[in-house]
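Beneath this line is the structure, given in structure tokens, with notes to follow.
Here the complex is missing a single protein chain, while all its other protein chains stay put.
== subunit A ==
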Amino acid sequence: MNLTLKVWRQKNPSDKGGFKTYKLSGISADMSFLEMLDVLNEDLSEKGEDPVHFDHDCREGICGMCSLYINGQPHGPHQTTTCQLHMRSFRDGDTITIEPWRASAFPIVKDLVVDRSSFDRIIQSGGFVSVNTGGVPDANEIPIPKVIADESFDAATCIGCGACVAACKNASAMLFVSAKISQLALLPQGKVEKKERAEKMVAQMDKEGFGACTNTGACSAECPKEIKLSNIARMNREYFSASLSTENV
């Protein structure tokens, strides 16, 4: 395949940045999107040009490190991570535009690399069950109906990639935050702290500068792990009931 790439290049956070066009030939349909970028980078390096910096690690769709806004969609045309997107999804002669995630809470570090530490800080604000190592009951002492466990699991599969934020016109992080709140609120282990958790995580989310939710559902439609929109509804319920009744915060 022959391709034209329009790639966002930005030297550092203070640089203005802009698109640069590259021509690529001899791309195999079996390559993953990131392997295609590897080819580009080998070419650039051989020519003595700075390779395109992008985040990636596991390349099997689970670490959440790869990002990329491809032709106006986070992770490209399919509901998957960029590392699991293959070139067979494109056609010979295509022009592909590649941008970083765009959100003020995800500042650009270099080229396509952004800083998502705001997600870590949201988890630090309450995305856990407060138990120390040791001194916990036997695992089977807390029976959990399979349906509930499965629903909690669905929310727990979030990989923290940030596609939901990139997809949202308001750069809202509601899907990410609600997934963690739902996972723990559904389980007996997490119920104890659910009110405090909802209030603290929402407060941190706002502090980081993520936008509000207008229920368009773009986040869920683009989520590579298919986190459901119903989590946001559950989060809102948890948050409102917490603010009506809580003694905390």
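FYI, a residue touches a chain if its C-beta (ideal position, glycine included) is under 8 Å from a C-beta of that chain, and two chains touch if they have at least 3 such contacts; residues count from 1.
By our rule, contacts and distances are computed from a predicted model.
Chosen from "succinate dehydrogenase", "Holin-like protein", "Response regulator transcription factor" or "ATP-binding cassette domain-containing protein", the protein name that UniProt gives for the omitted chain reads "succinate dehydrogenase".
For the options A:124, A:215 or A:241, the residue in contact with the chain missing from this view is A:124.
Counting over the whole complex, subunit A has residues 11-12, 28, 30-32, 34-35, 38-39, 42, 45-46, 48-51, 53, 55-65, 78, 80, 84, 86, 88, 109-110, 113, 115-117, 119-120, 123-125, 127-134, 136-140, 142-146, 149-150, 152-153, 156-157, 159-160, 183-184, 187, 189-190 touching the chain that is not drawn.
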